[in-house]
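In this view, the complex is presented without one of its protein chains, the others remaining in place.
A and B are the chain letters, set down in written order, and residue numbers restart from 1 in every chain.
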Amino acid sequence: MNKWLREDLWRHLVGIAICLFALFPLYLVIISSFSSSGSLQLSSFLPREISFANYSKLFNDPTIPYLTWVKNSLFIAGSVAVFSVMIGTASAFAFSRLKFKGRKFGIQLLLLVQMFPAILAISAVYVIMERVYKFAPEIGLGTQPGLLLVYLGGAMGVNIWLLKGFVDSIPAELDEAAKIDGASEVQTFWLIFVPLAAPVLAVVALLSFIGTFNEFILARLFLVDMESRTVAVGLQQFIGGQYSQNWGPFAAGSILASIPIVIIFLSLQKYIVSGLTAGSVKG
Amino acid sequence: MTGKNMTYLIRGKVAFVIKVIFVTLIASILLLLAQSAFAQREYVISGFLAISVLLLALTYLSKISIPLKFFIPGILLLTAFVIGPILYTVTMSGFNYKTGNIISKEEAIVQIKVRAIEAAPSGLSFDVKLGRYDGEPAILASDINTSEYFISTLDARIPLVASSVTLNEFGVAVEAPNFAPLNDSEFATADKEFTGTRFAFDDQYFIALEGFEAGVVSQQVLEFIPEKDQFKNLLTGAIYTDNGRGNYALAEDKGVILEPGWRAPIWFENYVNIVSDPRVREPLIRVFIWTVAFAFLTVLTTFALGLLLALALNKPIRGRRIYRSILVLPYAMPSVMSILIWGGMFNTEFGAINTLLGTDIAWFSDPNFARVAVILVNLWLGFPYFYLISSGSLQAIPSELMEAAAIDGANPRQIFRKITLPLLLQILSPLLIASFAFNFNNFNLIFLLTGGGPRNELDGEIAGATDILISYTYKIAFGSGTQDLGLASAISLIIFILVASISLYSLRKSKVLETFA
Partner (left out) sequence: MNTKRFGFAGVLAAFALAVSTLVAPSASANTQIVVWADESRGPNLTKVIAAKGDWVPGFTVKVVTFSSFDALKDAFDKATDASGPDIVVGGNDWVPTGAKSGKLAPLTLTAAVKARFNQTQFVDLTYKGKLYGVPVDINNVAMIYNTKLVSTAPKTFGEMVSNYKSLKASKGLKAGLCIAGGGMSWGAHSVFSALGADAYQFNSRGGIVYGRAFNATTFGKNVRTYLMDGKKSNGFFPATDTGCKDNFLAGTVPYAVIGNWEWADYVAKGFTMNLMPVPGVVDGTYGKMFGSVSGALLTTFAAKHGVESAAKSLLTNFFASTDGQVRYQAFEKRPPAEKGAQADATVSAAQRGFGSAASLAGIPQIGAFLNSNKGGANYWDSAPAYWTAVLIDGKDAVKEASKLASIWRTNTDGGRGDL
């Protein structure tokens, strides 16, 4: 008993304490979503009422095509995740494995570019896509493909950092063996590297998915049309009004929007842990 | 699919044909776009697309460079949407680019000319019908108060006898001899033709259209003299010249300007301002110090808590799975929602925090408490990430090392301090540095939680107690009131140099870059 107390009790105590810390705000969001008043004011910790008004508003109000928004969000975030991983992985492989002139300079440049405070980036991108809209309205401002292109602009820089360490940790002997067998670099990439890197790629895809899912500043500028909006943008209409804010539907919508992410996260947990750290462990 | 099949797919004639078709398809699309862009006079975009086609063809259809095959798409996208905006920002930092000086000079001249037309003091206006008189654009004007009617072309005004016109139910003339009114379908093309046309009225005034049915007697007050690049006031004779900073101003009194102005290059003035103007410099220094402190404290607290959890849950105790699932929730939730809820929790009168603690701390009104709140929320948001990576890293440390140390007589605390911790830091240092850089520019948190406050507006403060460099710059660029994007760009560049230096220095020190030599 003493041994358990000394070795395990403190672990449980720490675990429980931090879990309470983690859960508390989420609990409040859930209560807000079930209360019929439209404010964040929480007068008691136990819900005074359970009302589904907010949830039903999300599904029944014809001016709120919530499910369409979710579909849009999933499509955009999913596409960005997939392409982002492809671009990032290929670049990380090239930078880590292949020797070429300007490699060190290139990766430093990539890191630096990521650090630039992108205050005016939104204005600049808006102007660029406006002009693209003039000659190619299918991929310009206001379209989902256009927004996808903008999001993918940053794909290379962001993911290289996470992936580089992992690529380094794959022994070079594997590459040598493949070369002896007559494989080119591209074949080495697809046949040997990608299968090995699956956990890391899953992590990168997931992080990219979550990030894109939550992004609303660019999305609300680009996807104005009610039918093409994402969830993050659509929910803004509850709290970005000129004179009033309606927290109830916002809380309900946020909870629903986070469920798929949480499910994916939890089911991929094992991958995530090994993937995130594989990127930092060398050999 | 076995390796052999995949090899067949990736190499061989079939693969080659597929590759060529794919590349030419993309090349054709891009060329099409390049041509359309050129037709719409977007030369920069057109040139970029053309060069992209060339690079793509060269990369994938020849053996010029193998690494390029891997990252040319990424680089093209990066150039368009990341490097492009960066160059734009750097360029704008050399301009006087703020509210009142946003558009181009040509556009500003057009606008000033529009505003140079003023209604006559009498406010006289007519109901008009658009049409043609003897083939020329003309208006049929009616004054329903005095029952006077006339036709006005560009050169002449032809009064009409009341009996010769047909009136509608409002008393407005709709038909007149020799006057062919426009029918509805012609209005679209007529807009460009009739708008801005000056229909004759008398020597001093003309009639300007205000919509399709009203004409207002107006005169031109300012005249543009292109050879001298000046505006002249036709009534007072005053001359307005280009003041080099984006406005036409009176020579005698530089404060009197014509609006709108334009974005004019002022080179390094924005940077000089940052250094020399105390109103800009003082807040900047203060905000910088807090930004560094904020980023550092965030990394410290999130790492410490994450590591503590990793150590505590390193052993497969009962319920570890459940703990782990709950502990990653803050990271998996949309941060927008979480931050806003935390904001509500800190409310002085009704917030959950004050209710729980039984206090009435004015969290967001007191500078120090606001800072504590910001760090606390960032801790909540960030500890799962460090928990996850610490967990994995701990498992990666070979247990033989720790067992050997235990055999040598070291107690757990010594093992941790001398072996585990240093190894962990070495493994995680790139990620710690990355977290510092990320939080240095963590706009979302500050903007959504405190808005940068608290701020003492009554004493004229612009920068709040929790403002970090990026949120302060955002306020300068997009806040309510005067928006100064040129200054914000200059500050952004300075921030960038700071962050880049700090990060590069730490990277050099941690020898991470050596792996790329």
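Brief remarks follow.
By definition in this document, contacts are C-beta pairs under 8 Å (C-beta built on N, C-alpha and C of every residue); 3 or more make two chains touch, one makes a residue touch a chain.
Small disclaimer: the values here were computed from a predicted structure and weren't measured.
Of the candidate positions B:99, B:147 or B:359, contact with the unshown chain belongs to B:99. In the complete complex, the residue from A:163, A:221 or A:257 that touches the missing chain is A:221.
When the whole complex is considered, the residue among B:184, B:227 or B:408 that touches the unshown chain is B:184. In the complete complex, the hidden chain is touched by one of B:74, B:94, B:131 or B:260, namely B:260. Seen from subunit B, the chain kept out of the figure touches residues 20, 23-24, 27-29, 31-32, 35-36, 39-40, 53, 57, 61-63, 99-103, 107-108, 111, 114-115, 119, 123, 125, 127, 184-189, 191-192, 194-196, 208-214, 216, 218, 259-261, 347-350, 362, 365-366, 454-460, 478, 480-483. Residues of subunit A in touch with the missing chain: 37, 39-41, 63, 122-123, 126-127, 130-131, 133-135, 141-142, 220-221, 224-226, 229, 233-234, 236-237, 239-244.
Quick note on the criterion: only the chains that are shown with their structure count from here on.
Note: centroid distance subunit A to subunit B, computed from Cα atoms, is 21 Å.
Residue ranges on subunit A touching subunit B, taken from their complex, read 7-8, 10-12, 14-15, 18-19, 21-26, 28-29, 32, 40-43, 45, 87-88, 90-91, 93-95, 98, 100, 103-104, 107-108, 110-121, 123-125, 127-128, 131-132, 134-136, 149-150, 152-157, 161, 165, 168, 183-187, 189-191, 210, 213-214, 216, 232, 239, 247, 250-251, 254, 257-258, 261-262, 265-266, 269, 272-274, 276-278, 280-282. Those residues of subunit B that touch subunit A in the complex are listed here as 3, 6-7, 10-11, 33, 36-37, 39-40, 42, 45, 65-67, 69-71, 73-75, 77-78, 80-86, 88-89, 92, 305, 308-309, 312-313, 315, 317, 319-320, 323-338, 340-345, 347, 350-352, 355, 380, 383-385, 388-389, 391-393, 395-396, 427-428, 430-431, 434, 437, 441, 469-470, 473-474, 477, 485, 488-489, 492, 495-496, 499-500, 503-504, 507, 513, 515-517.
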